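Reading through the structure tokens given below for one structure.
As you look at this complex, bear in mind that one protein chain is not there, while each of the others sits in place.
Showing subunit A:
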Amino acid sequence: MESLFILVPLATLFVIVAVSIFIWAVRRDQFEDLNHEGERILFEEDDEEFNSSKKSKR
């Protein structure tokens, strides 16, 4: 159980790092558009599929 004295502060450190990254991201305008950014990844995936299927047709 003594390991908690290392693990809990370590976990705390991780959280601090994660929150700092979050704040940095907000300041860099990454949360500016809550409608679009979440969907972007779906679009990019489609692109590759789409391009490769087009190529295979030709």
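Convention: a residue touches a chain if its C-beta (ideal position, glycine included) is under 8 Å from a C-beta of that chain, and two chains touch if they have at least 3 such contacts; residues count from 1.
Following the convention adopted for this analysis, contacts and distances are computed from a predicted model.
One chain of the assembly is not displayed; among "ATP-binding cassette domain-containing protein", "Cadmium-translocating P-type ATPase", "Tetratricopeptide repeat protein" or "Septum site-determining protein MinD", its UniProt protein name is "Cadmium-translocating P-type ATPase".
Against the chain not shown here, subunit A presents residues 1, 4-5, 8, 12, 15, 18-19, 22-23, 26-27, 31-36, 39-40, 43, 46-47, 50, 54.
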